[in-house]
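Working notes, beginning with the structure itself.
Note that this complex is displayed minus one protein chain, with the remaining chains in position.
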Amino acid sequence: MEFVSQHPILVVSVIKIAIALFVVMTALAYLTWFERKVVARIQSRWGPYWVGPHGLLQPLADGIKFLFKEDVVPPTADRITYVLAPFLALALALTTLALIPIGPATISVLGQKTQLVIAHSNIALILLFAISSLGIYGVALAGWSSNSKYPLMGGLRSSAQMVSYEVSLTLSVVGVLLLAGSFDFYDIVGSQSGRWFHFIPKWQIIPQFFGFLCYLTAAIAETNRIPFDLPEAETELVAGFHTEYSSFKFAMFFMAEYANMITVSCLATLLFLGGWLSPFPDTWSWQLYLPAVGLILGGLAMIAGGITSGQLTAKLVFPVLGLFCLAVGGLCAIHGVAVVVQGPFWFIGKVFLLLFFYVWMRGTLPRFRYDQLMSFGWKFLLPVSLANLVITSIVVMFLGARG
Amino acid sequence: MVPISYYVILSAVLFGLGVVGFVFKRNIITIFMAIELMLNAVNLAFVAFGTEFNQLDGLVFVFFVIVVAAAEVAVGLGIVIVVARNRKSLNVEDVNLLKF
Partner (left out) sequence: MSIAMALFIVCGALTIFGAVGLILAKEPVHSALSLILVMVALAVLYLLLGAEFIAAIQILVYAGAIMVLFVFVIMLLNAGEEVRTNLSRLARWVGLPLGVFFLAEMGYLLFHEYAGRAAGAANAPVVASTTDLSMKLFTEFVLPFELTSILILIAVLGAMVLARKEPQ
């Protein structure tokens, strides 16, 4: 207890990291379920259905499978980099989540006032880009260390693609920075508060619409998702840079890809979609109770699904989870808690919308060929981002510096 | 508070290690990396002195060193690729056509 009172910031940070890790790992697991379900419905089939009600326990089954699979290491692989690459990819993908704030409120944990972010930095945006630019090493080293043709080709192609689209990604964000005037996420979201004509929220997507489109395209390419995922597609280079990986290390690459997706979506909501700001005017006070209503309905659905399911695991797990959700929902109905939960609710809702867009793209679009991909990145996306930057700076210069 | 001399000594040690790597290694690319290590050591000294005397000129200079290092690495690795293609080897002792 004395340690707690002497180093309060450290202890509170550790608690926040533990909570964030737990939430993010669960979100990653259920993101895979969500993707399989949505892609399946786009392709007119059911998707995971049997493991738990509507396949909700499928991620658990997948996790157990990954843990118990045999770990095959190619004998000629370079040991150090072979083991290092997936750890590096996952660690970097999870570190970027430490910089992302989910709400404006200041709560007090263990007597210490703290904000809803693990690391509040006033250069958070560049630090985030810096850490995600280190993620290229995970892919390149994985491809090289497997000591085999297909992973090497896949790894080099994949990392060349990531490097190319990283330039457009960073440039498409500079327009937002010019209008907001700071690298700090709190200031950027703050510059999006307020409304035009008392109705249209001042989110950056409206003045920076082309910046948003450039950002989204570059982000899909940066995270190696369809339509830009030739280097790791199943029908192409076997499986790209992670061909020679099995069981847990493969699962780590998988998790790193989804964690990158979540980070990029969080960044898009913070920069362009107004972060934790509500789209409804602040005078509509009924929106305070939306999280509580949502959680209570979700809890009831889980209890119903658990009771009517055929499997023993589902019968045990889901009613308990449902009761937990009901309890949290009841807690959110208290006014003080509802005010704090308001920000994260809208933030998570917007991130969820963007993730749905990602999965929708995956189910709908065909792939780019590699040379088409590279020429699109350098000959189209980069000039468009630069033009966006130039036009934004001209407009800012003529309208006077804002902030 | 860490005294400024600690940072300067660290910079000197890194620079010395960079020189050792430059003199004793055989692979062209590793020698190039030792040069980058020397540049980084100098950057550390610049940043340390810049923030110590509260002058931002040191930091601006570090910015320029990083940018110029980027340009240098691009051209240097291009030269390395050409040399590797011509001499079929990355050993710096094989680039000896002008030897008497």
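Letters A and B mark the chains as written, and numbering starts fresh at 1 in each.
Here, a residue touches a chain if its C-beta (ideal position, glycine included) is under 8 Å from a C-beta of that chain, and two chains touch if they have at least 3 such contacts.
Given the structure is predicted, the values throughout are model-derived calculations rather than measurements.
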Among A:Trp33, A:Trp144 or A:Tyr215, residue touching the chain not depicted: A:Trp144
Of A:Val12, A:Leu116, A:Leu152 or A:Val341, the residue in touch with the unshown chain: A:Leu152
For chain B, the residues touching the chain missing from this view: 1-10, 12-14, 16-18, 20-21, 24-27, 29-30, 32-34, 36-37, 40, 43-44, 47-48, 50-52, 54, 56-57, 59-60, 62-64, 66-75, 77-82, 84, 90-91
Touching residues (missing chain, whole complex) on chain A: 78, 80-81, 84, 121-123, 126-127, 129-131, 133-134, 136-137, 140-141, 143-144, 152, 156, 159-160, 163, 183
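One rule holds in what follows: only the chains that are shown with their structure count from here on.
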Approximate Å spacing (C-alpha centroids) for the pair chain A, chain B: 37
